[in-house]
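Input: a single structure, listed below in C-alpha cells.
Complex shown without one protein chain; remaining protein chains in place.
This part shows chain A:
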Amino acid sequence: MDSDYEIVDAYDGDSAEDYFSGGDTDMDEGDSIGGFEEDEDDGDNAGYEYGYASDEGSEKTYTVLRESDIRQRQEESISHVSSVLSISRVAASVLLCHYKWNVSQLHDEWFADEERVRRSVGLLSKSVILFPNDSEMTCGICFDSYPRDQIHSAACGHPYCTTCWKGYITTAINDGPGCLLLRCPDPACCAAVGQDMILKLASDEDREKYSRYFVRSYIVDKKKTKWCPAPDCENAVEFELGSNVYDVTCLCSHPFCWNCTEEAHRPVDCSTVAKWILKNSAESENMNWILANSKPCPKCKRPIEKNQGCMHMSCTPPCKFEFCWLCLGAWSDHGERTGGFYACNRYEAGKQEGLYDEAEKRREMAKNSLERYTHYYERWASNQTSRQKSIADLHQMQTVHLEKLSDKLKEPESQLKFIIEAWQQIIECRRVLKWTYAYGYYLPEHETAKKQLFEYSQGEAEAALERLHQCAEKELLVFLDDGVFDINVTPDFGTFRPKLAQLTRVTCSYFENLVRALENGLSEVDSQAASSTSVKNGGAKGKGGKGKGSSRTGRAVARNIDDSDRWNCDRCTYANPDSSSLCQMCHHQR
C-alpha cells in the first residue's frame, strides 16, 4: 500500500498504529479485488501538498481515483470475474453491476447457488423461445413483421425490431442509471440486456451517457469511495476505513472532509461544521448588510475595502493610519515590537447584568447574540477571503514572480522553494484558523478555562500567522519590484530568507499545537491538576521548531523555558513565572 497522497496524517507523528488497527476486514475485502494499486508519478502532484511541512509519519489513508483509474479497475474486475466464473465479459459486467462491484460477495453467492444468481440477474443459460425457421418475424413492440436480420433479442430470444430496440434503449438510458440493469422488454421475461447490445444500438450521445453511468456505478454505493465534491471534478477518493483523519485533497487540489464532504475543516468536527454552515445560511441575510465589504478607517473614517490577504491595514496617504482589520485598533498595539498583545480573537461579552428592565434586557440579549455571532462569523469569513487571496497569490508567485526573482538573484528556482512553502503554509493555516472560529462560537461560555486556553492558543497561532503573512506578502515586495532592485539589495535577501523560513516553521508549530489541542477537546484543562506540565509540553513532540523563533513574543518564549521555576494558574493553566502572584493570562490570584 504505497502512494503519494499521504498528506493528511502529517499532523501527528505517532498515529501510524491508528490507521492499521481499525478497518482490517474492509481492507482485506477491498484488496481481494486484485490489488490494483497504481503508483502516481511524483512530479504530478507535488504542487498539491497543502499539509503541514513535515516529513514524518507518511502513511496513506486515501487514494485519488481518476476516471481512467476507475475504468482500469472496472476492466480488471471484469476480467477477473469472467475468468474465475468462466463467463463472457458481458455477463461479468452484468453481474458486477448487480453486485455493485463487490467481487467477493459475487463469488460467494455464485459458488453457493449459481442458478439462483443467474435467475436473479437474468443471465439465462439457454433461450426461452426458439427462433422459428420463418424468414420473417413479428416485433413484440410495434407488431410489424421484419426479415430475420432486422430482429434482435437478448439471450431469451424474444424478438424485437431494430427501431423498437433503439427506442427501448434510448428511453432506458434517458431514465437514468437504471439502464445498467436493463432487462428484456417482455414483462414476464427477466433476461438481462448485455452491454454489447446496448452499445451497438444506442446513439453516440446515449452511448456516452451509458458509459458515464457505468463508470459511476463503481463509486456509487461503495462504502470506501466517494466523488470529489468540487464542481467539474470527475475524480473519486478511495478512503482507508478505520483511519480517523478525514481530510483528503483531491488531485484537483480541492481539500475536503471525506466524512461529510464539506471543505476540509480539521480540527473542528463534522457536526460543528454542519451546524455552523446551517447557521450561516440562515443568518446570511442579516450578515450581508452588517458586513458589507468595507469598513471605515478608524481614524479618518474613509471607507476602506480590504483587498490584500493579511489583517495589517494601512490607510492611504495622507492618513496612513495602520490598523488591524478585525478590531480596528491601532496596529502598534498588535506587533511584537511594541510588546503589544494580539487580542483580536477575543470576544468580550461584558455587559453588566440587572441594569436594564426586562424588555431592554431582552433587546440587549438579542443584540448581544447577534453581535457574538457577527464576531465569529466575521473572523471566519475574513480568513476564508484571506485564504482565497493567498491561493491566488501563490499561483501568481509560482507562475510569474518566482522566475523573475530567480533571474534577478541568479539563484535556481529550487533555492527559492521556501517562498512557495511559506505560501502553502499560509493557505493551510488560514483554513485551520477559519474553522477554529466556528469551534469558538460553539464552545460553551461557562467553560471558562477551556475558553481561555482556546483563545490563548488561537491567539498565539493567529499572531504567528499574521507575522508570516505580513512577511511573505509585504516584505517580499521589495525584491519583486523591478525599479528599485539592484545588487545592493541582495544582502537583504540573505536575511529575508532565514526569516521567512523560520516564520514558516514557527507558524507551523503553533498551528500543530492548536490543532492538537482542539482535537483533544482542550482536555489539557481537565488533566491539568494531575500533570502540571501537560499544557506546555503536551504537544511538543514536534519538529523542533519551537523555541527557535526569532520573532516571537515574550510570552511565547517563556513557554519553552523549563517549567521548574513556574507555577500553573488554577483557572487557565497558564505557566506563570514565579515572580508574579497574579496570573499573567487571566489575572487569577496564585
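Methods note: a contact is a pair of C-beta atoms (placed from the backbone, for glycine too) under 8 Å apart; a residue touches a chain by one contact, two chains touch by 3 or more; residues count from 1.
As a convention for this text, contacts and distances are computed from a predicted model.
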Name per UniProt, for the chain absent here [options: "E2 ubiquitin-conjugating enzyme", "Metaxin-2", "Phosphatidylinositol glycan anchor biosynthesis class T" or "Deoxyribose-phosphate aldolase"]: "E2 ubiquitin-conjugating enzyme"
Selected from A:Pro185, A:Pro255 or A:Gly459 as touching the chain missing from the view: A:Pro185
Per the definition of touch given earlier, which of A:Gln72, A:Ser88, A:Ser127 or A:Thr163 contacts the omitted chain? A:Thr163
Taking the entire complex into account, which one of A:Thr171, A:Ser271, A:Thr316 or A:Gln415 touches the absent chain? A:Thr171
Suppose we count only contacts with the excluded chain; which residues of chain A make the list? 140-144, 158, 160, 163-164, 167-168, 170-171, 185-187
